[in-house]
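To start, I am sharing the structure in question, which I have written as structure tokens.
Some chains have been omitted; the remaining ones sit where they do in the full complex.
We just call them A and B in the order they show up, numbering each chain from 1.
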Amino acid sequence: MQKQSEYSCSERVAQFIGNHRKGYSLQREFYTDADIYKLEIERIWMRGWVFAGHSCQIPKAGDYFTLELDSDSLIILRGDDGQVRALHNVCRHRGTRLCSEPAGTLSRIVCPYHQWVYGRDGKLLSCRGMHEDLDKTQLGLHAAQSREVEGLIYVSLAQVPTDFATANELLGAMARPQGFTRAKVAKIIDYTINANWKLVWENNRECYHCNANHPQYIKANFDHYNADDTTERVKQEIAAAVARNEKDWAASGLAVSHKQTGMTSFPDAERDIWFSANRTPLVSGYVSETMDGQQVAPLMGEYTNPTVGTLRMRTLPNFWNHSSCDHAVSTRLLPAGPKTTLARVIWLVREHAVEGKDYDLKKLLPFWQLTSEQDWQICERQQLGVNSRAYMPGPYSAYKEYNVDGFVRWYLKKLTDP
Amino acid sequence: MQKQSEYSCSERVAQFIGNHRKGYSLQREFYTDADIYKLEIERIWMRGWVFAGHSCQIPKAGDYFTLELDSDSLIILRGDDGQVRALHNVCRHRGTRLCSEPAGTLSRIVCPYHQWVYGRDGKLLSCRGMHEDLDKTQLGLHAAQSREVEGLIYVSLAQVPTDFATANELLGAMARPQGFTRAKVAKIIDYTINANWKLVWENNRECYHCNANHPQYIKANFDHYNADDTTERVKQEIAAAVARNEKDWAASGLAVSHKQTGMTSFPDAERDIWFSANRTPLVSGYVSETMDGQQVAPLMGEYTNPTVGTLRMRTLPNFWNHSSCDHAVSTRLLPAGPKTTLARVIWLVREHAVEGKDYDLKKLLPFWQLTSEQDWQICERQQLGVNSRAYMPGPYSAYKEYNVDGFVRWYLKKLTDP
């Protein structure tokens, strides 16, 4: 169903790619140019595995939510067979958008224009008024590939999707104890960020900016310390935290997979690693990424005590998650033009937890709401500067921006994949 | 005065045209692409006869209204000789827009910038401050062609307009009894529709969508029935309505020109028929297209009794009208970008009819206001779906969408005319 590539890697774009200087930020055009944006949509967003949302958003058959990726709209829908499908939100008759609501429950998909009726599996069930010799089997809704792994839903718009099995294995193993399959959405906040999606990722891939921008975040975490500024005291603190946690975690079958200050290395452009997950300790006194470090909701998943540190997952091109013992926060990015990114932040708690009784949004939200909004603001400010003709790529810190550099390498590799 | 073609039918656009599949809706680009839009402006909107408005909007010398066609603005003005002229709303000195108000009355056209003065015929009368050897006869306002037929005003931006005589004859004969020349504007509503103008026409060219979308309309009409769903009972109903009306109409010199269910066939791409009109019965109990079928204003024109059915007229690229015994409703479309259409709906009643006494807007407007707005809404929803990369042309119903297919054939023919 996919059309042929409309935007080949033209000579002009190839030149921008060829001019990239290693260890430096990207040229202006990568953050502003419409042709490069179109190439990204084709080579990265249409080819990769895009995080869509959480299984617990659509627990029952007929539950759906929609996902807007650039000009495309998808219906993420649980079928009667329990499978999640990603159906293009476009009638096969004359193209009308089928679902207008961002989420809901449906028994059939009925086009509002001429009442073509599709099943929950996307098959065309009826199209009264059409001529009799129409082959209905050829007119089911176009579908994207979808995968569900331990409560995370991914979709791929590629005709032949890339491998998901390896990601499935890693993410599945790491996500399982958190209990995403038995979670409940406590809150969703949608943001429109006036910045290119890569600026948002580059921001995410370093904690160099944390000291100045995230007063709440740095109280709870070790990753803003790097080789250049990790003092003996900090080393001892994280060693103590690791030791303390390892004892607790051994009993629960959890493993500390990131025992140092600084961020784990991700992505790996050379080995095409677009997914990662790790568990790491919080600082002393913190059992949850909350304003005061205290637990604010019932323990999730398989956890039996709150000292589980934080689980962190991220998948390119559009997902990261920070999970504490009592809640999980997922961020989903979607591109909406060269200078616009849609971000959705989703807070999850244990299923059946009751707002006002088991948790209070006033305590649950601030830590990641503040941290997220601080990031969106700085990204928007960076976009304004990058728009300038005077902007030139600058050097990445070898200590603190190795992951930004890794992201840029990954990006350029994907962009130039034939 | 027209410039040379700026947008020739480029190879890229030609390819889209060449790829069209017969009997299917148009490809995505026809509803989204800026180059195709520009070609349409040049080949269809600048060449064809564009409905501007009704004579009764400008009954006296000096009365005018403006018309915005893409980036152009025209002053539709009645001159001292009683003729309607279409003058470009652009000063010949330095290009200033002359009339800012959408309608009014003027004795001279005076440019607000340097006070160049034009007569009501567009001639430059004075330009104080210019050098004496300026040839004022060469500096009259650019004019488009205009025609007035039984109270309908048409303009053409072409240097050599296409034939109007045949349209004039048909429309004139059909429109005469309705008395458009002795009408009064009861209400104008302007809409901005977030959809390509062709989607609005395609919607107009079928009643396949009527059952689901137009609960009011289908109560009064037969055209939502087609060969596939016209039952014996419906056949008898329309036969009875035709018979009933023919008796009445014979006395009035009217003729039933469409005696079946379903829509009359229009347009005819092969014979280049861009205009049509017909008279058809309403269902039993309806003498007017109103919410309850009852007459809501004095009889118009030459009508002596209310059982005149409905007169319907339409001309491409931008006009249709539904007239009942007591009122007439005209719709005028104008393109304002690949994804935007301006629609104006005009309600007419008999001249000298007094609001509050002879008619009540609360009873006059709802039938066509509701029906129109239902259509704009579904067109906007179709545009959203058609924007998607996943949209592919779908099949037209042989029973119900023959006129949509005819419209598409007409459109492609016009677009490829050299």
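The criterion applied here is as follows: contacts are C-beta pairs under 8 Å (C-beta built on N, C-alpha and C of every residue); 3 or more make two chains touch, one makes a residue touch a chain.
All of these numbers come straight from a predicted model, not from anything done at the bench.
Trainee: Considering just this structure file, the complete complex holds how many copies of the sequence, given 2 are shown?
Mentor: Per the structure file, the complete homomer consists of 3 copies.
Everything that follows uses one rule, which is that only the chains that are shown with their structure count from here on.
Trainee: Quick one: subunit A and subunit B, Cα centre-to-centre, how many Å?
Mentor: 49
Trainee: Across the complex, what residues on subunit A touch subunit B?
Mentor: Touching subunit B: residues 1-3, 46, 70-73, 88-98, 100, 112-115, 129-131, 134, 139, 142 of subunit A.
Trainee: List the residues on subunit B that touch subunit A in their complex, please.
Mentor: 25, 28, 202, 208-209, 211-213, 226, 228-229, 378, 381-382, 384-392, 394-395, 397-400
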